[in-house]
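Apart from one protein chain that is not included, each protein chain of the complex appears where it belongs.
For chain A:
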């Protein structure tokens, strides 16, 4: 199908389709973004060579610049996976969520967000969040209801839950970094390596600087004796592995083949 591939600057229907689908998915991991890019080429321009992803995205971003929107790339804080989302750079609130949730639900999120940002570990316990239920704006919410709302946040990838505690999903950090920095300028923590917003990470016990887990992984990758980049004291924590998309894919394949073996054994 030839269709209309009218060009505006560098924008073609390939880019437009990509944007539309990225928007409908909210946030995507890098492999999903590559797959989406390939799909869009297949639909509109089978014969064209697929642009390198970084160039493809930079292309689109240069067009989006005038709208204060960009396709932003981030890294999940726990395991360093690259993620992408279409982000509004002028966001001054949790407006991205505003159409999905009621007033009291949004307020619950804000309360949880504040606890998370203030916390030492980047996690806020379910109990502490639920204790604030009485202070919410809008319709009165019971604790039981609030528990379900928190689960809604987890399902729509705004929060992550680990053993009854909540922290921000990579998506929330990607989309709300600006807002968080502006709203909690004193409580906000910054990574010493990438200077990005830090919610979860490791900290030096001597001088207090902090680093994201993926940043720690990369920084100390080939060091036998990890030392704090700031005060040079011994770095006391476990050094995580650098995220390797190749290993990830292999793990995925072996997992699924193990699964099929299991079913065959019935």
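Operating definition for what follows: a residue touches a chain if its C-beta (ideal position, glycine included) is under 8 Å from a C-beta of that chain, and two chains touch if they have at least 3 such contacts; residues count from 1.
One rule holds for everything that comes next: contacts and distances are computed from a predicted model.
Asker: Which choice in "Histidine-containing phosphotransfer protein", "V-type proton ATPase subunit G", "Melanoma-associated antigen B3-like protein" or "COP9 signalosome complex subunit 3" gives the name that UniProt lists for the one chain left out?
Answerer: This omitted chain is identified in its UniProt record as "Melanoma-associated antigen B3-like protein".
Asker: Just to verify: which one of A:69, A:106 or A:168 makes contact with the chain not shown?
Answerer: Once the missing chain is taken into account, the touching residue is A:69.
Asker: In the full complex, which residues of chain A touch the absent chain?
Answerer: Residue positions of chain A that touch the missing chain: 1, 3-4, 8, 11, 13, 16-17, 19-21, 23-26, 39, 43, 63-70, 72-75, 82, 88-93, 99-100, 156, 174, 178, 182, 191, 193-196, 212, 215, 218-223, 229.
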